[in-house]
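Only one protein chain is missing from this complex, and each of the others stays in its spot.
The letters A, B and C name the chains in turn, as written, and every chain counts its residues from 1.
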Amino acid sequence: MRTGLVDREIDGQALLREVAATGNGATVLFLGTVRDINDGRAVTGIDYTAYDVMAARELQAIAAEASGRFGTSSIAIEHRLGTLRLGDISVAIAVAHPHRASAYDASRYIIEELKRRVPIWKREHYADGTREWVDPTSARSHATHG
Amino acid sequence: MRTGLVDREIDGQALLREVAATGNGATVLFLGTVRDINDGRAVTGIDYTAYDVMAARELQAIAAEASGRFGTSSIAIEHRLGTLRLGDISVAIAVAHPHRASAYDASRYIIEELKRRVPIWKREHYADGTREWVDPTSARSHATHG
Amino acid sequence: MTITVLLFASYADAFGQPSVSVTLPQGATVAEMITRLGDLAAGRGPLPTTPMVAVNQAYARYDHVLSAGDEVAVIPPVAGG
Partner (left out) sequence: MTITVLLFASYADAFGQPSVSVTLPQGATVAEMITRLGDLAAGRGPLPTTPMVAVNQAYARYDHVLSAGDEVAVIPPVAGG
């Protein structure tokens, strides 16, 4: 089980290697990437910032919860901070498990909890040159990124 | 959208590249791998065989159904045939989508349909030297591989 | 008519071969083919009474009428993934 905030490119393959074990029959890798459109606006990049210490603690807590609930310690999570371009991976979650149902459920649990409570913020850069902090709780912002 | 039966190692990273697009915010990669234990017996390898032509058609049909139901053509599926060792990837499913819920749902749909209807069979090699065709419909065989 | 029935995995092992020829009257259904195949399989092994059947590479119902030249296969429980 490993979680981390990183300021370099995320290597999904490396996370897959971390969770590989011959006792696992199923692996689910989730990648969140920077989309070119959000809420109908053309996006050119995103700045991610975090309350680093707390974000690291929350990520680790979520991994521990998922491990306990779904019965696997084959979990690796990375979230990238800094300025990302279109298509860059912002978050990667690798979960392996003897059985597929739990691998999917654990993966989903982790991304939903991450989005709900890990103190990370993003400022989108728009094609018109403006930049704005994204507020997923605002009326305009629904069914957005990832 | 691409599906294939292959008789070489599966490269998950290559499938991820195939489904990448800046319109997609979420990517889910599922990997099924050969486990060391199935139904309590020590497994040392698996032979996969298929009714090749029909299996290829069913795989393609499943991808088309998933594309229509979940609204994405960013789908790549490979199933390996031949003799696999512990830890080898038997199946890889990559799905990318603007939004994560549909990426997860499409991935899950594909693996469940694949296991339900694609004419592929596996013969497990056990540590005691015996080999047996796996029948997932038999009473002994539940919540098994992947 | 003579239909060549493809066999796979445990069914091929039971018959000791990857296909078997079955002679059927014109207009015979999948159900009749399976009955005939059951006779041939007697004492050989694991062929169940109602296995899945594919005709021309698609799953077929038991009331499906066979034609000479059809590609017919008996499908053991699938185990992909």
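Observations
Methods note: contacts are C-beta pairs under 8 Å (C-beta built on N, C-alpha and C of every residue); 3 or more make two chains touch, one makes a residue touch a chain.
What you see is a predicted model, and the numbers here were worked out from it, not measured in a lab.
Although it is left out of the displayed model, the omitted chain contacts the following shown chains in the full complex: A. Interface note for the absent chain: among A:A21, A:A63, A:A76 or A:V91, the touching residue is A:V91. Looking at chain A, the residues touching the absent chain are 32, 48-51, 53-55, 57, 79, 90-91, 111, 114-123, 133-138, 145-146.
Heads up, the rule we're going with is that only the chains that are shown with their structure count from here on.
Separating the CA-averaged centres of chain B and chain C is a span of 26 Å.
The distance from the centre of chain A to the centre of chain B, with each centre set as the mean of the Cα atoms, comes to 24 Å.
In chain C, the residues that reach two or more other chains under the touch definition are 81.
Residue positions of chain B touching 2 or more other chains, listed in rising order: 32, 111, 145-146.
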